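In this view, the complex is presented without one of its protein chains, the others remaining in place.
Letters A and B mark the chains in the order given here, with residues in each chain numbered from 1 onward.
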Amino acid sequence: MAPPVVTLTTDFGLRDPYVAAMKGVLRAGCPGLTVDDLSHAIPPQDLRAAALFLEAAIPCYPPGTIHLVVVDPGVGGSRRPMAVRLPDGSLLVGPDNGVLSLAWGRAPECREITHPDLPRRPCSNTFHGRDLFAPAAARLAGGFDFSALGPPIGDPCRIVLPQPRGGPGEATGEIIHLDHFGNAVSNLPAAWAGPAAQVRVRGLDLPIHATYSAVPVGAPLALAGSTARIEVAVREGDAGRVLGLRVGEEIAIITNNGI
Amino acid sequence: MAPPVVTLTTDFGLRDPYVAAMKGVLRAGCPGLTVDDLSHAIPPQDLRAAALFLEAAIPCYPPGTIHLVVVDPGVGGSRRPMAVRLPDGSLLVGPDNGVLSLAWGRAPECREITHPDLPRRPCSNTFHGRDLFAPAAARLAGGFDFSALGPPIGDPCRIVLPQPRGGPGEATGEIIHLDHFGNAVSNLPAAWAGPAAQVRVRGLDLPIHATYSAVPVGAPLALAGSTARIEVAVREGDAGRVLGLRVGEEIAIITNNGI
Partner (left out) sequence: MAPPVVTLTTDFGLRDPYVAAMKGVLRAGCPGLTVDDLSHAIPPQDLRAAALFLEAAIPCYPPGTIHLVVVDPGVGGSRRPMAVRLPDGSLLVGPDNGVLSLAWGRAPECREITHPDLPRRPCSNTFHGRDLFAPAAARLAGGFDFSALGPPIGDPCRIVLPQPRGGPGEATGEIIHLDHFGNAVSNLPAAWAGPAAQVRVRGLDLPIHATYSAVPVGAPLALAGSTARIEVAVREGDAGRVLGLRVGEEIAIITNNGI
């Protein structure tokens, strides 16, 4: 059988030894596992960015994967350490601060991590990634019983994304993410854009195309992004910079019926 | 037998979920494989930088490795998805836009990826890394027959590097890459620098040494770089910044025979 896969997502960056320490703890706790770096470039302490990241990434992984997530501004305080079991048997391990909440379904099975055997000794107050979450993930990878982690959590924290107003054909939302290429991802469902629809942003009305190559290099367009949300892009360019877009900026779907 | 190795090279950066999604698709498609991140820091949509990167990296890998490359400004347009088989059995998977072309030999065996079973459903128009290339690489890792991918491509796109003029002892070329340390890599073959040769750049005549330590800390020099091209460096410094060098800048090998 292939060894279990543990993925790692943090806001730690890579200049410091924090990610390396967590990997060492995983290796020490469960020899032979496969560790995938997902990202250590989540903006520091940005729970929403991390939650959106995981929402897109985790469904691509096969059942049974263990996703270890440490974006943890409340470390050492009252926020609960948590693990979540998804219907396909995948596990999420991280702080109960909402960061995991866009990656689970309607009825997540959540447990607080309280079992006294799990933390490293001594367990610091500032680095639960190394001292609590990585040890717990390694034990789970080695077969530790999910139900034995600790008591159920009935009210896990949730990230609430801003909701678009309107519906198919006419809707107003906002930019929720600017990606590495400068593409501006909105909270508008791509399914709301009918055949005659356009996107209005910063006073510009943009056509909605199927691919970047439908417009000339350097021209702006809208399209259905890879997570089924409306995105604004500039072909082979940086829409965020060229159009001056920011997270939170208003964006609308409009439909001109032959006018 | 060791599981196959799949390497991953993209211009995606790591703030967004794009690399993570591709890794998940690889894991789902071929349990047990080994995935090596080569780089996700290729400058966005810079085909030449990516091609030079791969030219240096791929020959270090053992036969049979699968190299998955996504630098793909033409995604969703008319550029063909492609796989290439090298004489040692290694496979390259990526867009037919030239990005792979410095890593293959004189007679690459190229096929378009058209087999209908390979893409994820639904297949987006904006993210073939996740929806087409990663699934194809995972299937190839699992033993899918290269010849069944699709029809041969006889005219694959090629990146053409600027060619130096001249030859041994006297030649003019240009800077083609500035690396992370500020070393300026030229297109001049190190073999063209005879024993009495110097390098002229920005009006400076620099000695050609075997090692950085041949000059004092902070001093400029030329030397044969790790890919057998002439490089300009500053010992324990940043030659790009100190000398003001840029990609495209003229650089020459000159030989003063005792004058």
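FYI, contacts are C-beta pairs under 8 Å (C-beta built on N, C-alpha and C of every residue); 3 or more make two chains touch, one makes a residue touch a chain.
Predicted model only: the values in this text are computed from it and were never measured.
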Item checked: Sole residue of B:114, B:147 or B:226 that reaches the chain not shown, by the stated touch rule -> B:226
Item checked: Absent-chain contact - pick from A:77, A:162, A:194 or A:218 -> A:77
Margin query: Suppose we count only contacts with the excluded chain; which residues of chain B make the list?
Written below: 2-3, 5, 7, 9, 36-43, 49, 52-62, 65, 177, 179-181, 210-213, 223-226, 231, 236, 238
Next item on the list: By the contact definition given up top, give the residues of chain A that touch the hidden chain.
Entry: 12-25, 27-28, 31-32, 35, 37, 44-45, 73-78, 124-127, 130
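The rule is short, and it goes like this: only the chains that are shown with their structure count from here on.
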Next item on the list: Starting from the mean Cα coordinates of chain A and chain B, work out the distance between those two points in Å.
Entry: 30
